[in-house]
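Every protein chain except one is present and positioned as in the full complex.
Here the chain labels run A and B in written order, and each chain numbers its own residues starting at 1.
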Amino acid sequence: MKKMLTMAAAVALLAGMPLAGQATPEQDLKAFRDFYMKRFPGVPLNEFGNGVYAIDADARSSWEAIEEFPPYDDELEKGKKLFNTPFANGKSYASCFRNGGIGIRQNYPYFDAKSGEVKTLEQEINECRVKNGEKPLPGKKGDIAAISGYMASTSNGKPLDIKIPNDPRALAWYEKGKEQFYMKRGQLNMSCANCHMDNAGNRVRSEVLSPALGHPTHFPVHRLLWNELGTLQRRYGGCNEQVRAKAFADQGPEYRALEYFHTYMSNGINVNAPSTRK
Amino acid sequence: MANSIKIKTSVNGDVCNVKALIKHVMETGQRKDAKTGKVIPAKFIQELVCTHNGKAVLNANWGTAVSANPYLSFEFNGAKAGDKLVMNWTDNTGESDSAEHTV
Partner (left out) sequence: MKRRVFLKGTLASSAVAVAVGAGLLNPRQVLAAWPKSAFEAKSMQEALNGAFGSELTEPTDAIQIKAPDIAENGAVVPVTVSTNLSNPESISILADGNPTPLAANFMLAANTAGSVSTRIKMGKTSNVVAVVKSGGKLYSARKEVKVTIGGCGG
């Protein structure tokens, strides 16, 4: 606990905001944005959705060459087909979502007042399946990523718009997510913030660390390393393992809280999913 | 394998830009299966031909160093909308596939 507060205090001093627990999400958001706009002057807010490619010209050039005919093209088509294929009972995914599931990605995750839970898109895709007599899809990759990728693509160009309602339960989820972001973990004792905030733009070996601002806009993402689409929580798990921490459960409360905070921090930046990353 | 070739074209004047993405494992023959320890046999596209209205515009010879799910882009002139492009590949195991695309 002491460590977390110290980290938060350091960040607070940096960002000029009140200590954690006293700031509102709106204040946090402004401080978060200000931090990155100051660290990377001249980069327009929306460009942060392009991650490292907004700050590294060589990598950008390589990425643009690959996006000429993106490697996820096939999976995206598969995702569309899966989304449009009815279940055995005749119903389809469209029946579970607002607006038939089209153009809604920018509002995920969201706080569901009825259940008191933060819900992610992948989670609701599976809930839809179970509700209609189908087995849930394994998380993180494969069909779930293809369907989520297709649904996300229908929101391309729309700014992320995550709401934190004035409900103590929603705020608790938000604070938990914030804690996850700034909390050190693993044998390497690192937090998300250590790499993606304090060292954003710096290199770890040959990699340029991407700013956390803009991260969730382009998930599910095709990582060249995976050679397939993967969800945001797949990356959370992977990153945690890379700092030698045990990953939390996929779609469990920790990662859902983190995704809630993480995505809210990128409000205003356009969805551009899927995309290719290294 | 059918439907492995996706082709996109754009015409500017009479110059046709061709982009193709092919679904193929392009296995080098140098990797070992993590579970069995056995070498995964090489399987890679060796030859690819692209014709325009029946006339060859590109003939490619590839080795194992072309990336999996290969990408290819090139340009040629003398094309107009409605022309027929055919792309055909053959790999070292004798497998092949072909796709047609209308410019």
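As a convention for this text, contacts are C-beta pairs under 8 Å (C-beta built on N, C-alpha and C of every residue); 3 or more make two chains touch, one makes a residue touch a chain.
Note that the structure is predicted; figures quoted are calculated from it, not measured.
J.: Mind giving the shown chains that are in contact with the missing chain?
T.: When the full complex is considered, the omitted chain touches A, B.
J.: When the complex is taken as a whole, what residues of subunit B touch the one chain not shown?
T.: Residues of subunit B in contact with the hidden chain: 15, 28, 30, 46-49, 51, 53-68, 70-78, 86, 88-90, 94, 96, 98, 100.
J.: Applying the definition given at the start, please give the residues of subunit A touching the unseen chain.
T.: So the residues of subunit A touching the unseen chain are 58-59, 61-63, 65-66, 68, 71, 203-207, 209, 224-225, 227, 238-239, 241-242, 278.
Just so we're on the same page, only the chains that are shown with their structure count from here on.
J.: Rounded to a whole Å, what is the gap between the Cα centroids of subunit A and subunit B?
T.: Using C-alpha averages as centres, the distance is 35 Å.
J.: Under the touch definition given earlier, write down the residues of subunit B that touch subunit A in their complex.
T.: Contact set of subunit B toward subunit A: 6, 8, 19-21, 23, 68-69, 71, 73.
J.: Quick one: which bits of subunit A touch subunit B in the complex? Just the residue numbers, please.
T.: Residue positions touching the partner: 66, 68-69, 71, 73-74, 227.
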